[in-house]
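Presented below is the structure to which this report refers.
The other protein chains are all here in position, but one chain of the complex has been omitted.
To keep things simple, chains are lettered A, B and C as they appear, and every chain counts its residues starting from 1.
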Amino acid sequence: MSQIYKRELVFLVTGIVTIVMILDYFFVFSPVKDLATQLRTWALIIQLMAIGLGAINLVRVHWRNIQKRTSTWIYSAWFMVLFALLLVLALMKVSTGTEHWIYSWFFEYPYISLSNTLYAITGFYIFSAAYRAFRARNIESAILLIGGIFVMLANAPIGEVITPWFPLIGNWCNSVGQIPGMRTFAIVGTLGLLAFGLRTLLGKERGFYSEVT
Amino acid sequence: MAILGLIDGKVVPFFLLILAFALFYFFMDQAKRGVTIKARTFPAVAAISEAIGRAAEMGKPIYYSTGFGQLTLSDAMNGPQTLAGISILSHTTKLCAKNGVRLTYFTPIADSLPLVEETMRTAYLAEGKPEEFIPVTAINYQQDQDSYLTASLGWIQRERPAASILLGGFYYESVVLGEAGNTIGAMQIGGSANTHQLPFLVATCDYTLIMEELYAASAEISGNPDVLGTLRGEDFLKYIIIAIVAIGFLLGLANNKALLDILRM
Amino acid sequence: MSDKTIWDKLQNVDRRVFYWILFVGLAVPFMFPLGLPVAVTPPTQGLYSGLRKLQAGDVVALSINSGVSAWGDCLPAMVASVTQVLRQDAKLVIWSVGYVDCDITYREIVNRVPEFKSKTYGVDWVYFGYCPGQESNVALLRDNIRGLYTKDIQGTPTGDIPMMKNINGAKDIAMVLTSDTGDVQVYYRNQWGPTKSSRDNFGAVKYPVAEIGIAMNLSGDMSFFLSGDLFGLTGGSRGGAEMEKLVGIKGDGTITMDSINVSHLLVIGAIILTNVSYLLTRGKKR
Partner (left out) sequence: MITNVAAYPTDILGITGLWAGLLLMLFIYSYPLWKENPLYRFAEHTFVALAMAIAIGVNLDALNKVAFYPLVSEGALLMIIPIILGLMIYLLLVPQYRWISRYPVAILVGSSIGLGMAGQLLPNIVSQIINTITPPKVGVAAFDWFNFVYIAIGLICVTMYFLLTYEHTGPVKPVTQFGRYFIMLALGAYFGNTVLFRFSMLASRAQFLLQVLKIIPM
């Protein structure tokens, strides 16, 4: 009996929601539409509320570091202090609607600067990735290299200063040359998703709903 | 004009969906009746056990992540990829539990935590070592793509994992994690159905699962014949698509637009 | 001592050397600008021409789905596009389904576009802020904006905002400009695609969506521009520089182009170096 609640019903709920979403997409049938809209709102609310679970996990990880005095415990302690302070300020903002200046400061300067910094860090890594990947070891990597170089020279205005052929070939690679590959990726990716979805719908894809004990 | 109450422009996709389901079902049935289907083996899947063997020898941990995935399982493009990643996580965790290798899973997706925790717990239980599963060290949640990446980078340098496994809905973190893993000489296995990250996973990883291979890998791991049936069904659909393109191409050369009009229904 | 030649060493240079060269290479052109010309490409021209077709009173939805972290790529084109929208006397509905920090992006756009000074908030433009939820949100917004955004950023109920009186979904909006680092334009195409816009005389069969994207997505999105699913498309700071040229402003897009030139030459130089060294060392080992 408990197996039914713990497993089969979960599959049933997944299946019903899946089918409602599919029907809503294809048919003009208002009861389904209303139900689907409701379900989407529910999904959003569940997703929004789940964040607390993540916060609990994070706090537990750092709490353990502090307790066990791991090599990074001092940083975990700093995390706890800062997190507690900011959480209070964030909750204040939610309940009163006004932002404390400390919160705005942390958000506008350190937070924004850090997220810009992290996003831009890829610039470094892409440089070294290009250095290693773009080596003409065989025909395949030579094609990769040629495609990459021409597109880069089409993107940088300097390319057309050197010769008008660079933007011409580069833009061709961009607008035509890459299409067979990218289009097929889209097609086979969707086919894979369809098979995966059907397996889930029929309860055959149990990897992520692993057996409950 | 609406056919069967279908929204205009969605008639062909709907019948394609029905056709796909019918084909999948047919081949699953065939597989059940004993028709052998051999799927192409994915080196990336075999590499997972190799990586764990290596980690056991070196006494080092494994880094596992399913990527940014738009921070939620309910995202239509990334949710399924995250789920496929968690399916393979289940397999990986079992191997880790068996070989006594420490695995840390990094994710910024809060609503996937129930699935991840249960998956990993069950894997340890299946190997008869439930007491070795400590959620606090095995699962590392970070809110937000950027802070998840910072924490991952720090962890990778401090713990120096023997392998890093990146399977799921990746975004810009793929190239950074890939290169960071390369720096410390970790073995790398990557895979995504996000076209925009494929160049980087291919460039930085030793083994890659491209697009549908990510979804198919979990089918291969399970080795379940009726799961393999869906792969044969996919191949059949590919033949149909090739046929449509070939016919449409020839009609196109003759400037005949009949097929196009049907497809646009 | 060792029989390693310079070419052998070059194949395994510490990557940090490149990182330093790159960072310095990016910084120097800001101090000594070169100012090379930028040619306008068809996708950017498509966006500009689409904006030029707007009539006074049309409503444009700007969906800010790129974070502050993508300012370098997306902000220049967003600023230029908003400038043009306001010059056409069209109205703006602004929201975000992508990033928490969109408020700052929004503020920056208002700061950088002087045209806002002659407009009235609530009448000519309105801002709803961020709501997490990705594609489900876009699907909700198609039919029921008020279902998702009950209030605007200042707390006014959506129904009480003058310009929102008759606007509650895709059919009331002339076009969507979406700035994103990921797939939000896909959500609009998939979810809003089959809906008709308020302006059927716009000339597009499909719902008019334009993407102000990051350069990375340019090749992927290009096929959607060619197929007409997107009426316009800008890619990265280069697209921003092109848009600035068309609209006639000088912004960050134009300024960044010099850095882009230098850094691209650096990476191409590095690639040539690695290939030469690879070919030379390979020959020797045989």
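We adopt the following convention: contacts are C-beta pairs under 8 Å (C-beta built on N, C-alpha and C of every residue); 3 or more make two chains touch, one makes a residue touch a chain.
All values reported here derive from a predicted model rather than from experimental measurement.
Trainee: List the neighbours, among the chains on screen, of the chain that has been left out.
Mentor: Counting the whole assembly, the omitted chain is in touch with A, B, C.
Trainee: Determine which one of C:Val186, C:Ile212, C:Leu233 or C:Leu246 touches the chain that has been left out.
Mentor: Of all options in C:Val186, C:Ile212, C:Leu233 or C:Leu246, contact with the hidden chain holds for C:Val186.
Trainee: For subunit C, which positions touch the chain that isn't shown here?
Mentor: Counting over the whole complex, subunit C touches the hidden chain at residues 16, 19-20, 22-23, 26-27, 30-31, 69-73, 79, 100, 111-112, 114, 130-133, 135-136, 139, 148-151, 186, 189-191, 193, 214-220, 223, 226-227, 229, 235-238, 248-252, 255-256, 259-260, 263-264, 267.
Trainee: In the full complex, which bits of subunit B touch the chain not displayed? Write them out.
Mentor: Touching the missing chain: residues 9-10, 12-13, 16-17, 37-40, 72-80, 83, 111-115, 117-118, 142-144, 146-147, 150-151, 153-154, 157-158, 195-196, 198-200, 202-203, 211-213, 216, 228, 231-232, 234-235, 238, 241-242, 244-246, 248-249, 251-253, 255, 259-260, 263-264.
Trainee: What is the set of subunit A residues that contact the non-displayed chain in the whole complex?
Mentor: These residues touch the chain not displayed: 5-6, 9-11, 13-22, 24-26, 38-56, 58, 72, 75-76, 78-79, 82-83, 86-87, 89-91, 93-94, 101, 105-126, 130, 133, 139-141, 143-152, 155-156, 170, 173-174, 176-191, 193-194, 196-197, 200-201, 208-209, 212.
In this text, only the chains that are shown with their structure count from here on.
Trainee: Could you let me know which interface, A-C or B-C, is made of more C-beta pairs in contact?
Mentor: Between the chain pairs B-C and A-C, A-C carries more contacts.
Trainee: Report the chain closest to the protein's overall CA mean, measuring from each chain's own CA mean.
Mentor: A
Trainee: For subunit A and subunit B, let me know how many angstrom lie between their CA-based centres, rounded off.
Mentor: 13
Trainee: Subunit A to subunit C: how many Å between their CA centres?
Mentor: Spacing between the chain centres: roughly 18 Å.
Trainee: Do you know which subunit C residues sit against two or more other chains?
Mentor: 15, 69, 132-133, 136, 220
Trainee: Among all residues of subunit A, which ones touch two or more of the remaining chains?
Mentor: Subunit A, residues with two or more chain partners: 43-44, 47, 115, 118-119, 128, 130, 132, 182.
Trainee: Within the complex, which stretch of subunit B touches subunit A?
Mentor: Going by the criterion above, the answer is residues 2, 5-7, 10, 13-14, 17, 20-21, 24-25, 71-74, 80, 83-84, 86-88, 90-91, 108, 110-111, 113-115, 118-119, 122-123, 125, 135-137, 139-144, 146-147, 149-150, 158, 172, 175-176, 178-180, 182, 193, 195, 198, 200, 202-204, 210-216, 218-219, 221-222, 224, 226-227, 230-231, 233-234, 237-238, 241.
Trainee: With touch defined as at the start, can you tell me which subunit B residues reach subunit C in the complex?
Mentor: Contacts found on subunit B: 7-10, 70-72, 74-77, 144, 146, 171-172, 179, 183, 195-196.
Trainee: Can you list the subunit C residues touching subunit A in their complex?
Mentor: 15, 18-19, 22-23, 26, 36-39, 41, 67-72, 101, 104, 131-133, 136-137, 139-140, 143-144, 147, 155, 215, 218-220, 222-223, 226, 236, 238, 241, 257, 260-261, 264-268, 270-271, 274-275, 278-279
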